[in-house]
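Here's the structure we're looking at; comments come further down.
The complex appears here without one of its protein chains, the remainder shown in place.
Chain nomenclature is as follows: A, B, C, D and E, assigned in order of appearance, with residue numbering initiated at 1 for each chain independently.
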Amino acid sequence: MHTVPLTLLTIIGEGLLRERLITEIERAGAKGYTITECSGSGSRHRRVGELLGENMKLECVVSPEVADKLLGILSEEYFPHFAVIAYLSPVSVIRGDKYV
Amino acid sequence: MHTVPLTLLTIIGEGLLRERLITEIERAGAKGYTITECSGSGSRHRRVGELLGENMKLECVVSPEVADKLLGILSEEYFPHFAVIAYLSPVSVIRGDKYV
Amino acid sequence: MHTVPLTLLTIIGEGLLRERLITEIERAGAKGYTITECSGSGSRHRRVGELLGENMKLECVVSPEVADKLLGILSEEYFPHFAVIAYLSPVSVIRGDKYV
Amino acid sequence: MLEVLRINLCSPISLAFVLGLFARIIRSELSLPRELYASLSIYLLLALGLKGGVELSHASMAELAWPAVVTLLLGVITPCTAYLVLRRIGRFSIADSAGIAAHYGSVSAVTFIAAQQFVQTLGFPAEGFMPTLLTLLESPGIHVALGIGAVQTARMASQPRADGSPPVERRPLKEVLHEVLTARSMILLVGGLACGFVMGEKGYEPVKPFFEGMFKGALTLFLLEMGLAAGARLGDLKSTGLFLLAFGMIMPILHGSLGVFLGHWAGLSIGGATVLGAMAASASYIAAPPAVRMTLPEANPTLYLTAALAITFPFNIVLGIPIYFQLARMLAGGS
Amino acid sequence: MLEVLRINLCSPISLAFVLGLFARIIRSELSLPRELYASLSIYLLLALGLKGGVELSHASMAELAWPAVVTLLLGVITPCTAYLVLRRIGRFSIADSAGIAAHYGSVSAVTFIAAQQFVQTLGFPAEGFMPTLLTLLESPGIHVALGIGAVQTARMASQPRADGSPPVERRPLKEVLHEVLTARSMILLVGGLACGFVMGEKGYEPVKPFFEGMFKGALTLFLLEMGLAAGARLGDLKSTGLFLLAFGMIMPILHGSLGVFLGHWAGLSIGGATVLGAMAASASYIAAPPAVRMTLPEANPTLYLTAALAITFPFNIVLGIPIYFQLARMLAGGS
Partner (left out) sequence: MLEVLRINLCSPISLAFVLGLFARIIRSELSLPRELYASLSIYLLLALGLKGGVELSHASMAELAWPAVVTLLLGVITPCTAYLVLRRIGRFSIADSAGIAAHYGSVSAVTFIAAQQFVQTLGFPAEGFMPTLLTLLESPGIHVALGIGAVQTARMASQPRADGSPPVERRPLKEVLHEVLTARSMILLVGGLACGFVMGEKGYEPVKPFFEGMFKGALTLFLLEMGLAAGARLGDLKSTGLFLLAFGMIMPILHGSLGVFLGHWAGLSIGGATVLGAMAASASYIAAPPAVRMTLPEANPTLYLTAALAITFPFNIVLGIPIYFQLARMLAGGS
């Protein structure tokens, strides 16, 4: 199959941010996303679904530009106060225009 | 460690397809798979676990050939009618023969 | 954004191993991890959350060295007796020093 | 009639439903855990079955025969009338018509329970074997409608793959039948009936506080969730159009009246005829959706889910059941 | 007093809480499924609302007026006193002070229920309309404290983004208000009150075994989970410092006494004044934490969660409520 290279942006962090992060990625131009519940631990201690809720993992397949823009927003407005991390990985999709 | 490059095929879509997709990937030659429940949104609107159930993410580590074959089947028989996406990413494993 | 290449180690296997694997990765030098519940099937048969519990997916962003060390431990001490697989994938992060 | 309506509207069941609806309309974050929803529905179906089974042990085959026959008849007629109306008058596609018809040919267990509680509150309890009829009505309508859809689209003739293997989707009819007959709701209802029948009053006694004492409260909680689910679909009403809105309220009245008539004719009491009417009038939103989604993927889920859940279900709960009751009472008075 | 304390300590509620605490201390793996916790809290709030609504239908507006006024007053005073004490004496940052104050300005529904059960056991039942007061006290305190925080930090003036668009976080106050008013607990309580009011005794009867008969048992299970949650926070006590420990026990006594006084003054019975005191003394750990986290992200969650859950909640359950009761009884005796 003919595939197109795109970027998978993965954001992991406090579940409370769900709606806010969805708004962010949609405003930045993502055409879809997938959310999974998870738990985890990082520099801001172990978080396992207590009163403030579990962590969540938000994944979206986007163009490298959108991914870069979102990384910028995350690092400026979210990393300082919230328990959030983000990383990019390369993926290949078919029907590439669906995602950009 | 000596690692072998393989392909990780990720399929995200309606949970109802679970058994059918498992049959597909096993028939295509996948030796295992992992399923996670998730929710999400795409071109076919937001899907958050209503009457037709949540989305699911099916991941399988396969040879590039199997991945390609499955992408073909998905794009012909599933993408038209079902809310499904799929993408490939490169992974490295040890004990590569376990997966092919 | 300026990003740093790192390795994402994914371990999938019996949920019972959770605490033991967390100890392993922390001892090996991982600075954080994320855990998701999942089900799946592999060479050791289908496992869907029965009496011994579901599978889990443990993901951690680490340096290639740590990833290699963990693959070694896994393949020696875990693969023989437990239903576990592991793979590596390349990721890009910002604030790379957070992970090493 | 007004008094009957008032009683119905002020029942915990209706109020909980309205509360759920309201919460969605004002966009509250309220939602019941999915597992609570699943647990409650397992509990309600099993309790329904057990109770029905215990009472079935008092019923004679003769009493049951005619009601069973007319119930099966309803299972064949209602999907056909629904299909014809949708296709001919509504001008829906074959797949959409068949998909929606499958829902109206089957039955909503909660509507059944609500009707049962309603006639009981008014002092006209339905026959103890009604849950048996419920199980008879659940699946035929789905198969009839899916059959119509399959024949009309001749979809069964899809091509084999390049490598000669058949596509996974092309499942023999036997498989679809197996799926519907072994579906969760079927097992719980039929299994509950059988267990209740075998254990009898005496075996039932110690579990009665759980399965009967808690029933109405659990039902109230369940209807809160139904209200939330229906409310989430209200937004789709715009896109589904006026015809479906009318269909979702007129079709139940027609099917409901037919059910009441046939029930009365088959010898059911006022309560029994009302409940049979409500069953015929109701649209399934548990068994039908997955069956339709997998067998007729071209059918638009928004249409059938919205019609069944956001239009017909509330209509029956609030207005329909009192109407069928009124009708059953008139028939009984005139006989 | 000692006898009152003993009765309170040997109640299933206190014992379950202690069991949960103990399980965490010995690092047991025991944990309740998250969905059970959510289901129980939905059940408790709805049951509380329904019961309160049914009883509200017997109450006159006149009776309710003054208690409602003093409740709202408490909603304004308590966040301010808490803020001042934290900022001036405790030397906490503006964000931390406002964040903790938001918790102490709001109310803990479980503390409310525990107080209600306590006075009932002792033969001094509180007024039937108390759940109405609970809903009045839930949100004002949060808004007052968050408002103080916002004004003090002038945080609202944050810069627009490079591309001119406003950051997502800068939400108009209307949105925050909407969120708190449509929060799960609000809908269930207020909705339950409304439903109970409409259905009245007669409609309530059939669901009473579920919503009233099971109430205390469900509450016991819930307190086991509360004990587990509080126990998980015990370790944080070290990092939060002695001041917060003292604050978490002295502030409730001050707020609780104020609540008892105002309640007595407004004409509440001994039971009612006790419960109002417990409400004022309690710190929210359901509604406040997410609101504070999203609006004041600089505030350290460990501080407010530990204070509300691991210090003030157990203090009130075990010692506070009997104290407020003693005070209410003294006041009533002296009047």
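In this section, a residue touches a chain if its C-beta (ideal position, glycine included) is under 8 Å from a C-beta of that chain, and two chains touch if they have at least 3 such contacts.
All figures in this text were calculated on a predicted structure; none of them were measured in a lab.
S.K.: As a test of the contact rule: which chains in view would the missing one touch?
M.R.: Result: the unshown chain touches C, D, E.
S.K.: Among the options D:46, D:113, D:270 or D:308, which residue touches the chain absent from this view?
M.R.: For the chain that is not drawn, the touching residue is D:46.
S.K.: May I ask which residue of D:32, D:183, D:244 or D:308 touches the chain that does not appear here?
M.R.: For the chain that is not drawn, the touching residue is D:183.
S.K.: Quick one: which of D:5, D:80, D:199 or D:331 touches the chain that's been left out?
M.R.: D:199
S.K.: In the full complex, which of E:220, E:269 or E:300 touches the chain missing from this view?
M.R.: Of these options, the touching residue for the absent chain is E:220.
S.K.: Touching the missing chain, which residues of chain D?
M.R.: Output for chain D: 33-35, 38-39, 42-43, 46, 50, 178-179, 182-184, 186-188, 191-192, 194-195, 198-200, 203-204, 206-207, 209-211, 213-214.
S.K.: Which parts of chain C are in contact with the chain that was left out?
M.R.: Output for chain C: 14, 16, 20, 23-24, 27, 49-53, 73, 77, 81-82.
S.K.: Footprint of the hidden chain on chain E, which residues?
M.R.: On the side of chain E, residues 10-12, 15-16, 19, 22-23, 26-36, 39, 121, 209, 213-214, 216-218, 220-221, 224 touch the unshown chain.
Just so it is clear, only the chains that are shown with their structure count from here on.
S.K.: If you check the contacts of chain B and chain D, which chains show up for both?
M.R.: In this structure, no chain contacts chain D and also chain B.
S.K.: Quick one: point me to the chain whose Cα centre is farthest from that of chain B.
M.R.: With centres defined by C-alpha atoms, farthest from chain B sits E.
S.K.: Out of every possible chain pairing, which has the most C-beta contacts?
M.R.: D-E
S.K.: Any idea how many Å lie between the Cα centroids of chain A and chain B?
M.R.: Inter-chain centre distance comes to 20 Å.
S.K.: Touching two or more other chains, which residues of chain E qualify?
M.R.: Where chain E meets two or more other chains at a single residue, that happens at 34.
S.K.: Quick check: what residues of chain B touch more than one other chain, meaning two or more?
M.R.: 36-37, 89-90
S.K.: What chain-chain pairs meet the touch criterion?
M.R.: A-B, A-C, A-E, B-C, B-D, D-E
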